[in-house]
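Excluded from the complex is one protein chain; the other protein chains are retained at their positions.
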Amino acid sequence: MKQKSKQIFEKVIHGFFLILGLITVGLVLLITVYLVVSGIPGIVNIGFFDFIFGKQWASTAAEPSFGILPFILTSIYGTAGALVVGVPVGFFTAVYLAKFAKSRTKELVGAAVSLLAGIPSVVYGLVGMMVLVPGIRKVFGLPDGASLLAAMIVLAVMILPSIIKVSLTALEAVPREYEDASLALGATPVETCFRVSVPAAKSGIAAAVVLGVGRAIGEAMAVIMVSGNAPNMPSLFQSVRFLTTAVSSEMSYATTGSLQSQALFSIALVLFFFILLINAALNYFLKRSREG
Amino acid sequence: MDKPLSKRRRAYIALMRALMTLSFLITAALAVFMVAYVLAKGLPSITWELLSTKPSYLEDRIGILPDILNTIYIVIATLAVVLPLGVGAAIYLTEYARNKRVVAMIEYAAETLSGIPSIIYGFVGMLFFCTYFGLGTSIMAGALTLVIMNLPTVMRTTQESLKTVPQSYREGAFGLGAGRWRVIRTVVLPGCVDGIITGCILSVGRILGESAALLYTAGFAHVLHGFFEGLGSAGATLTVAMYVYAKEDGEFQVAFAIASILMLLTVLVNLSATLVAKYYKKRRNI
Partner (left out) sequence: MKKTAAFLCALLMAVSLLGGCSGNGEEQTPPADEGGEQQVEQLSGTVSTDGSTSMKTVIGALGEAFENANDGVSLSYNPTGSGSGITAVAEGRCDIGLSSRSLKQEEIDQGLTETVLAYDGIAIIVNPENTVTDLSLETIAKIYTGEITNWSEVGGPDSEIVLIGREAGSGTRDGFESITGTEDACLYRQELTSTGDVIAAVASNPNAIGYASLASVDETVVVLSVEGVVPSEETVKDGSYAVQRPFVLVTRTGEQLSAVAEAFFNYATSGEANDIISAAGVVPAN
């Protein structure tokens, strides 16, 4: 008898933990369903092609138009630009820290990188607004410095810590024997590092880059402060608006149920779609790096 | 070994070395610049009055005490919900789950959650908690949004530390006739304290830095409240307050003062995470 009640008790506990475990799945489903359900009406009402490929956004005009191609392209260009600047710097820094730096330097710079990672994005936006935007205006002789370029640089700085950290972990996980073998064959340490260690860690480094992509495409608060926020088609020195900032800059008007607010839901859905793609890619690389 | 390297090889090595040094210097310079710039602009503006008062329009004074309290409230509220959820999920994954597909599904979901940008959380949180559930713009709505954001972190750190609890402990306890729940309570849970603490610290760090998800869920009021009263009303955390002071009011001195406080807190958070990891590593090794 006692045995039986004990079994039931264990079953209940098991069920309880199962539910806790499934909450995560439930939340993802919830967010997905919610975004899809609320995002579809806008796309339907505006028309899929007009929405995705429309070049003009004028949400409060007498004859409003809701084309988000400028936002999509800006997000893609901005992220690409951030990668072009951020990835090489992050990658070489990670290699240096992993294979060549003295342990004191490594510890110190590691702490500095963690600090950079922990700085709120608003602080990056603030510093960008005070230093970078006027700087760009002066260096390039522009009428105004708030531009896609400024956003790219801020994003590059913001993704740097995650690229360094994840690459570093991947590089450190390369088995020592690989490197010893290469050194014994007469390769110098630098050659060993770039011809043996880096290829061995390539999945991890790819994961770092994809993580950076996710960070960059999802960032809102920092870029809104430096990008000018006008819904133009992207160009390096133009004021631009990202998918994220398109949602946030008109978000306070989003509760009213108008076509404008429906369109905002739809932008959020498009952004979410991009994020899901990136997550799938990230997962793929992480899995390969674990198996590799 | 003694044979001199070919020209090409030497050029390659020199180039790679140069690139590494350059990148390293850029990263280091960036960190130094960020810290120095923010502290130089912010530290002089930190006064006792700023820290200990609430803002007053009549006296034209800015104080961040309400924002400090709101930050504390939101941290407490978030952790109170996210810890049981995250730790429970981790326990399920490491101690109970037999079905590989269920585990993979949960882990994939957690990874998806951690990849969703905070602006989407803010948007969904605003429409879901504030409007749909009628919480209004409140600290509670903000905290619940943060719970979803931090769930994967707590889950992951707890899971990692559960994996380090030696299998033999569990087997020993089972061998003595203990039920699974008892094993978890007496053997497993005490073993993952470090993971839970690390999860807490990382979550605190993330909460401190969060703005996009909170701006539209927790709002930006600077009113002094008690804890329970505070949960139900709108309130800005330090980061949100900083955003609002910089953007809405153009009060850049106050913004930088808050930025330097946040930066010091970040250092503190990172330091404690490192220390906790070191402490438990040492204990394990004994």
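Letters A and B mark the chains as written, and numbering starts fresh at 1 in each.
Methods note: a contact is a pair of C-beta atoms (placed from the backbone, for glycine too) under 8 Å apart; a residue touches a chain by one contact, two chains touch by 3 or more.
Everything quoted here is computed from the prediction, not taken from an experiment.
Note that the absent chain touches A, B when the full complex is taken as a whole. Of the options B:Arg17, B:Arg180 or B:Lys247, the residue whose C-beta touches the omitted chain is B:Lys247. Where subunit B meets the chain that is not shown, the touching residues are 56-58, 81, 129, 133-138, 140-141, 144, 219-221, 224, 228-234, 246-252. Mapped onto subunit A, contacts with the missing chain fall at residues 18-19, 22-23, 25-27, 29-30, 58-62, 129-130, 133-134, 137, 143-146, 224-225, 228-231, 239, 241, 249-250, 252-253, 255-256, 260.
Definition applied: only the chains that are shown with their structure count from here on.
Centroids of subunit A and subunit B (each the mean of its C-alpha atoms) stand 17 Å apart.
Residues of subunit B touching subunit A in their complex: 1, 5, 9, 12-13, 16-17, 19-24, 26-28, 30-32, 34-35, 37-38, 84-85, 88-89, 91-93, 95-97, 102, 105-106, 108-113, 115-120, 122-124, 126-128, 131, 148, 151-152, 155, 179-181, 205, 208-212, 215-216, 239, 242-243, 246-247, 252, 255-256, 259, 262-263, 266-267, 269-270, 274. Of all residues in subunit A, only 6, 9-10, 13-14, 16-18, 20-25, 27-28, 31, 34-35, 38, 88-93, 95-97, 100-101, 109, 111-116, 118-123, 126-127, 129-131, 157, 160, 164, 186, 188, 190-191, 193-194, 214, 217-221, 225, 244, 247-248, 251-252, 254-255, 264, 268, 271-272, 275-276, 278-279, 282-283, 286 touch subunit B in the complex they form.
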